[in-house]
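The complex appears here minus one protein chain, its other protein chains still in place.
Think of it as A, B and C in the order they're written, each chain with its own count starting at 1.
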Amino acid sequence: MSIKCGVVGATGYTGLELIKILIHHPKFDLVYLGSSEGGENVKTLFKGLDRVLDMPILKANPKDIAKVCEVVFLALPHKASMSFARELLDFGVRVVDLSADYRLKLKNYEEFYTKHIDKEHLKDAVYGLPELYREKIKNAKLVANPGCYPTATLLGLIPFLPYIDENYPLFIDAKSGVSGAGKKCTPNTHYVTINENIFAYNPIKHRHSIEIKEKIEEFTNKEFEINFVPQLIPITRGMLVNSYVCLKKDIDEKEILREFYKDEEFIRIRENPVDIKSVSGTNFCDIFVMKNNKSLFISTAIDNLLRGASSQAVVNANIMFSLPENLGIPKIAYIP
Amino acid sequence: MSIKCGVVGATGYTGLELIKILIHHPKFDLVYLGSSEGGENVKTLFKGLDRVLDMPILKANPKDIAKVCEVVFLALPHKASMSFARELLDFGVRVVDLSADYRLKLKNYEEFYTKHIDKEHLKDAVYGLPELYREKIKNAKLVANPGCYPTATLLGLIPFLPYIDENYPLFIDAKSGVSGAGKKCTPNTHYVTINENIFAYNPIKHRHSIEIKEKIEEFTNKEFEINFVPQLIPITRGMLVNSYVCLKKDIDEKEILREFYKDEEFIRIRENPVDIKSVSGTNFCDIFVMKNNKSLFISTAIDNLLRGASSQAVVNANIMFSLPENLGIPKIAYIP
Amino acid sequence: MSIKCGVVGATGYTGLELIKILIHHPKFDLVYLGSSEGGENVKTLFKGLDRVLDMPILKANPKDIAKVCEVVFLALPHKASMSFARELLDFGVRVVDLSADYRLKLKNYEEFYTKHIDKEHLKDAVYGLPELYREKIKNAKLVANPGCYPTATLLGLIPFLPYIDENYPLFIDAKSGVSGAGKKCTPNTHYVTINENIFAYNPIKHRHSIEIKEKIEEFTNKEFEINFVPQLIPITRGMLVNSYVCLKKDIDEKEILREFYKDEEFIRIRENPVDIKSVSGTNFCDIFVMKNNKSLFISTAIDNLLRGASSQAVVNANIMFSLPENLGIPKIAYIP
Partner (left out) sequence: MSIKCGVVGATGYTGLELIKILIHHPKFDLVYLGSSEGGENVKTLFKGLDRVLDMPILKANPKDIAKVCEVVFLALPHKASMSFARELLDFGVRVVDLSADYRLKLKNYEEFYTKHIDKEHLKDAVYGLPELYREKIKNAKLVANPGCYPTATLLGLIPFLPYIDENYPLFIDAKSGVSGAGKKCTPNTHYVTINENIFAYNPIKHRHSIEIKEKIEEFTNKEFEINFVPQLIPITRGMLVNSYVCLKKDIDEKEILREFYKDEEFIRIRENPVDIKSVSGTNFCDIFVMKNNKSLFISTAIDNLLRGASSQAVVNANIMFSLPENLGIPKIAYIP
């Protein structure tokens, strides 16, 4: 017996990835595609899906959606997302929100984004990092799917939080493929800007920084100085995050990692430095760790559009509906 | 009831793609991986397949293979392939050969490649272009899987052969991603050679030319002057082939194409010029055609490793074992 | 004694290349930079030119320009260009126009572009392909700098025009780096569209087609059927054009090429297929030719922004002012 689901924000890259996963999902039945404009069809918008899915993208309306969907994935920009989520939740539809709207505490959200218009549901939103919030996700009506940078960063850092010295700053050097900047045509997504180039943007002040900081402090009840430097690299998809931290005492870093993730299907601990190609197209997060006296180097790789967005969203939905976590989740990389 | 199959030449790119397809194939059960050297495991050789497939790659031996496999995919270099194929066939194993060894008439093979050492089976080999040789493939013991360039070229040209004027030369301008040059490290696969560059190699004299010519003449019983110019472009996978020909008379080129492929699931006829991204990761061949007086421009795009090799090989195996042609065949592109 | 020159349209890619050449030109003294908007400085607009050139880009005004410049390079879009050129010429300033505005016969221009507003000067404009129009350029007040596609195509075809059979269509398969599409942010310049992809745009109907056709017919007094297919490839700069034609009789194709270009410094005849890297950063046009019975394959490579625009423009200016043609013209490629 299938669970009817919908995707709102179906025209963007994460919307597309959601569609690609849901098409063949054994339990979720994709019955609704929406966007703020509507008036398109998947097969013409994404030529690669011609002969795969012939389905209109409608001008999204919460009331209509509530009639046909038990769960909805929101792949919308922040702000737009919460106005949809609020109504859908009030109609009793469960929501996985891929925007930033329900990821942060109210205070942080309003400082870094905008005024929040759905404080009521914000209280009950669960942060959708399955390895860490699995139990809460099970009963959640609303899951706030983590950002791509925070996903890659937190999965690397969290096992080591008890051993990291909070008197030292944390340095996070992150690189993302251009799909992370979205479909919009801007100087920073122009081919000529990106090709044969690499550069940081919003270093230290990037909005994903607060998401990382908030979660780390939630886990540790300590304050950390986080220095997060995101960079665009000339690839379409994938993300590599290097975290540099200082240890309070000597540890067996590889053993800690293995132990922490010993039952986790989608975490792979690597003996050699991780690369992006081995995870592109999958929900895996690959982790490499290396110690040098009191310094610890942690490197993680994910597919920014999948583990950093859409496949993680479907894992969350699997958990919400008591399905096996790996049901319909991509594991075969786009290699070579 | 599953059909036991094996892949020999499992360490190369087409071997990898075969593995990726066969892992989840509903009917073929991948029980054997071999290479000329052996001594590896899929999960370490292809880090991206860790946690997906844990299977040794053995030093391939036809006798051992015959004990466990009903069908074998040979992803070996030419010459190496026929010595394996010969023995496997004699043991009663069915073979899909991805090399050039059984694609050509003896005379052409020996002129362009090397001395043939398995003339006996060559006689009965069926050329594995499903849209054109479906009936023969059904009963074949040995299928010669077409080359990537001939696949993309022939699927575009063949519908128009009755209308093409043989008094004019055919011009085929083809571009391939670098994976087509294989895993070997050479000046032509060095990143610095390929990046920010494009160049032809072996123009007009490329060995795939004779494969195209032979098939076209088989269909028409006429001689054509074929000018085939292959080029490397700075992408990993995918192939675009532009054919330029002259017509004998005025035709409705789009209608001819639609009619010719009207029942073909893996051919998509495009209203706008084809691109590689819409087919990468799939078995689709996208075709665009445009007429200009007596000139005809036909453009086709395929994934060189899938439709040009591995997914087409599995389609052929599906046909050989009376399975639905599309069973387990990838249709969702690696977009974005 | 230096010649005062200016660049109008200094904010685009070809404007930038003009600046890069003129900075160190031994005779031209760059005294004016303008654009339709003005209000910028080269060193901030192009960060790579900080510490190299500190010069304002002014809101361009023909009258002001005429006070300080003897010659002006117009790197403007078509239509905008002719309104500037007209005034500048009337003020007695000599003009090298990089737009399409003075390249075509009136009839062709108005059919493919827009209404012409400067018919008077159009009559006297000289087509700036130095190898072919050198004598006329010497005395020109107004040079129409050829398009990048026509430059690469014509330099390959013209030596063979006496031997090409006009009863057969000509096929021109052209590939351009993305800088050819300009600085504007559009879906076709978005990194994700271009990367790992290749596609044709406006095949056969592209506006550069008429420029090629007009010149070929001017040289031969015959009509040819031209089929021109431009494609975008995932590189920033460079262009490769393959022309496929039929011969009237047997020729020594390499000898014809050598003879035709025997005194030309910027034409290199290659024994092996040309590539883009060997010409990027230079004014060279590399040519490779190969015969196959009556078929002729001609392949040319240029830097689309230099030989296809800005360095050719400066060569033209050199000729106009009786300077050595190669004065200040880049010859060292951006290799590796």
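The working rule: contacts are C-beta pairs under 8 Å (C-beta built on N, C-alpha and C of every residue); 3 or more make two chains touch, one makes a residue touch a chain.
Fair warning: this is a prediction, and the values are worked out from it, not measured in the lab.
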Absent-chain contact - pick from C:K47, C:K249 or C:K262: C:K47
Hidden partner chain, touching residue among B:S81, B:S99, B:S179 or B:N318: B:S179
Touch criterion as defined above, residue of A:S99, A:S280 or A:S310 at the omitted chain: A:S280
Omitted-chain contact residue, chosen from A:F91, A:F112, A:F260 or A:F297: A:F297
Subunit C, residues in touch with the chain not shown (by the definition above): 13, 16, 20, 23-24, 46-52, 179, 196, 236-237, 265, 268, 270, 275, 277-279, 281-282, 284, 305, 331-336
Positions on subunit B where the hidden chain makes contact: 13, 178-179, 183, 185-187, 189-196, 234-236
Contact set of subunit A toward the excluded chain (per top definition): 168-169, 171, 173, 175, 177, 192-193, 195-201, 203-204, 225, 227, 229, 231, 233-238, 240, 242, 244, 246, 273-277, 280, 288, 290, 292-295, 297, 299, 336
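The rule is simple: only the chains that are shown with their structure count from here on.
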Numbers and ranges of subunit B residues touching at least 2 other chains: 196, 236-237, 275, 277, 336
